[in-house]
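Note that this complex is displayed minus one protein chain, with the remaining chains in position.
As written, the chains take the letters A, B and C, and residue 1 is the first residue of each chain.
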Amino acid sequence: MTAVEEEIRKTTADLLAEGKADIVIGFAAGSLPMRATPCFITEPEAAQQLVWNSYCLNNLAVYLPGYFVPAPSLKEEKPAPKVAIVVKGCDGRSVVGLIKERQILRENLIIIAAPCEGMLDVDITQELVGTNEIVCAQEKNGEVTITDEMGKKTKFSRKELLAESCRFCKHRAAPVYDIAVGELPQSKDALAPDNRFEEFLKKSSAERWEQFSREISKCVLCNACRSACPNCYCKVCFADQTRPNWTGSGGELRDVISYHLGRMFHQAGRCVDCGACVRACSMGVDLRTFTYKLVEDAGELFDYTAGLDLEHVPPLMDFNASDSDSFITEPE
Amino acid sequence: MADSKIAKNKIPELIKAVSADYTLYGPKAEAGIVALGRIHSAEELMLDYRNSTISAKELFLPRAEVVYEFDGQKFVDDKLPDEKRVIFGIRPCDCRALALLDRNFDTDEVKDPFYVTRRQNTIVVALGCNQPLSSCFCTAVGGGPFGQEGADVLMGDVGDSLLAKAITSKGKDFLARYGKFFSTAGSGSWDKQAKEARDKMSAAPTLIKPAFGGSELNIENLKSHLDNLFEDEIWETISCKCLGCGACSYLCPVCYCFDLVDEKTASGIKKIRTWDCCMFSMFTHHASGHNPRSANFARLRQKIMHKFNYYTERYGVNGCVGCGRCIRSCPVNLDIRQVLEKIAAAPSATKEK
Amino acid sequence: MTKENEKDWNPRIVAFLCNWCSYAGADLAGVSRMQYASNIRIIRVPCSGRISPLHIISALHRGADGVLVSGCHPGDCHYISGNLVARRKFNMLKNFLEHVGICPERVQFSWVSAAEGARFAALVEKVVEGVRRIGPSEIGTVAVK
Partner (left out) sequence: MPQKKSDTIVKNPYRPILTTIEKITVENEAKDLKTFRLVFCSDEEANDFHFQYGQFAELTVFGIGECPIGIASSPMDREFLEFTVKRYPDGLVTNALHNCSVGTRIGVRGPLGNCFPMEQMTGRNVVIVGGGFAFTTLRSTIRYILHEANRAKFGNLTLVYGARSPGELLYKDELKEWEAREDIETHITVDKGDESWTGKEGFVPTVLEHVAPSPKDAIVLVCGPPIMLKFTLPVLTKLGFEPGEIITSLEMRMKCGIGLCGRCNIGSKYVCRDGPVFTYEQLQALPAEM
């Protein structure tokens, strides 16, 4: 057990024992190698289940709105619970976004910021390892030793196994928090960026469309991307509406494309690039190449990075008389 | 009956011959996803796959299919699928799933003509699992890595060749028809192979022991446990981390729930059957706004109950084949084996009603 | 769409026009007997701020080959700032659609006032010409898997 893990457990146990929090959301050990799983602690003794390792990939902020929206069947008014949540940089930024969008109550939240050096992605690792299943991963000094089911050990540098969104991440520490455990990373340098996004930008319009529609054609409409995204808290998603029916029955590729265009664009100016949607996808649809454009544009057009502070108004909730008109078609 | 054997270097010829008579489907990798897709040549066929990302149910219950068309005045003739197919190399868990689906779609009272026709027109050639994954648990739910249920032919990989035995008369005809590619090998070592695979499976979970508290998953009394648990608070505990997406259901080879929707076309309308999922909040949403399963825990309960209680009650067998896809695909690592274990251990599970 | 019938092809373009400026501009173009391409199907909306990105995506999904959105000039909005809020949305949407490979000519945005009948006619000509050049909609013609 690492020192950070110990501190998280102690903090959790204290918060619950002192009645400062009703529930603490963190991670527990997963049932599969290189996985951790979200965990909900309500008793101080149960804090021992919590872990903090390189597999805490889920964006836990996704669970928060549920605590502040009463379930439709609950008629009686209950006071909103005090929720503590263990966050990485991306979760923390999502939390900030949700506060700004008034989905959760800041005063009912205890944000526990934990250090993140980028999380490791089991699917990326498995692909590097080959067909033999990973059974164990051990990490030491930026090196990861993977043991497969045949007992074969392979060494990787940590950077090789990073989840895609983690490679680009420049905000690994939560910007707003109440308690910090361990030493939060200060560096704003991306860990292992590659130029895949730039490569995509170089493609022609037709090539981009070809790649986009090919990616989307893998989608089976299980909605995992939507469910894993903290920003997808709409009570009824546009894709589920029947009057009007925005996206058709889902029977044709154009239906699926419309769904994804609509869902992705709804993240405009809100997406924190946590990669939850991409990792949730069982069919390996690469959504990030497309959502990343929204992150870039929010920065370039409106000088806005989602979830960094509680003050700045998200770009699409605001306007300025001097905003650019450059995209406007002039008839002459 | 003596088993047949085909040398692996003969497979391309077999594929060619079968392709001339049937539309051939088999495991192939495309854009990082392994699925049972159209096979045009032996190079595409990926027989050393572990299991397909998406299950074989797609081939019998497509994600979307037109069940009728109407031009405003009359119905356009219903087209039943007429493709004669061979699925080559499907895993025994997915085969067994077909046998489970038959119980819903091919009953005495109701038959789904689209499903039934596809089943009739398809020869299922299964390939036993020499190397089950650690997330596989077919043996715990009544199947096995060399299970035969739902298959017409079962094959086993024995290094440089594939053993094959006919399970059904359809399978017998298949092996007879392509007999020239097979040699008669006497009796194969099926039992030994199956045992080895099973041993591997029971060994595999030791690597992830925390999931099972050191013992193998036992679902013997699950149905009666679940009878007692409908009102239990266990569902709220279990469903805490569930995101309510449909990944588990859509990848499950047995989950068959569907929706029927109308779509306007240039010349009329078509009725389309699409996959649906009990985990979606709109699934049971009434027009009046009432929803009998408005909370996420109720939907997860429905999913578990449907598979391990209602299915068992209606059809005498639980609706899970242990392929492990739901475990591998769950974005939050909500492991169904752990769920079943918690159910088995719930204090009120064994109380007298 | 095959090459042979390309020349017979007439693009269908959905135009979302705000009630106070652009629709009146279109009206003026009409009563002034200005000629412009008849490929436009106008949907009148209260304000360009009313237009959700979903309207635009849905129009393409349902078979439109092009979409034109037009509102009052910035500063002239009947509701003071509807078009300014919309502008940010439109800017990001246009960039995003281009990013995924939808031709820039497919979805266009403009400002037309009630007095600018000629501007409206010229705008329509330009949009229709642009859509004609790039051909049928990507979404509408995407191959079924």
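Operating definition for what follows: a residue touches a chain if its C-beta (ideal position, glycine included) is under 8 Å from a C-beta of that chain, and two chains touch if they have at least 3 such contacts.
Since this is a predicted model, take the numbers as computed values, not measurements.
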{"item": "Omitted chain - touching chains that are shown", "value": "A, B"}
{"item": "Which residue of B:80, B:176 or B:345 touches the chain not shown here", "value": "B:80"}
{"item": "Full-complex contact with the absent chain, from B:21, B:83, B:199 or B:313", "value": "B:313"}
{"item": "Touch residues of chain B, complete complex, unshown partner", "value": "67-68, 70, 72-75, 78, 80, 99, 102-113, 116-117, 230-231, 256-264, 268-269, 271, 273, 276, 278, 283-289, 292-293, 298, 302, 305-306, 309-310, 313-316"}
{"item": "Interface with the undisplayed chain - residues on chain A", "value": "242-243"}
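Note that only the chains that are shown with their structure count from here on.
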{"item": "Touch-based graph of the chains, sorted into line, ring, star, complete or other", "value": "line"}
{"item": "Central subunit by CA centre of mass proxy", "value": "A"}
{"item": "Separation of chain B from chain C, taking each centre as the mean of its C-alpha atoms, in whole Å", "value": "47"}
{"item": "Chain A and chain C, separation of their C-alpha mean positions in angstrom", "value": "35"}
{"item": "Distance from chain B to chain A - Cα centre to Cα centre, in angstrom", "value": "31"}
{"item": "Two or more partner chains touched - positions in chain A", "value": "248, 252"}
{"item": "Residues of chain B touching at least two other chains", "value": "none"}
{"item": "Chain A residues within the chain B interface of the complex", "value": "29-33, 35-40, 58, 62-63, 71-73, 127, 131, 133, 135-136, 149, 214, 218, 220-224, 226-228, 236, 240, 248-252, 276, 279-280, 282-284"}
{"item": "Chain A partner contacts - residues on chain C that touch it in the complex", "value": "53-54, 57-58, 60-61, 68, 74-75, 81, 84-85, 87-104, 108-111, 119, 122-123, 125-127, 138-140, 142-145"}
{"item": "Touch list for chain A against partner chain C, complex", "value": "201, 205-213, 217, 238, 244, 246-248, 252-255, 257-258, 261-262, 264-266, 268-269, 290, 293-294, 297-298, 301-302, 315-316, 318-321, 323-325, 327-332"}
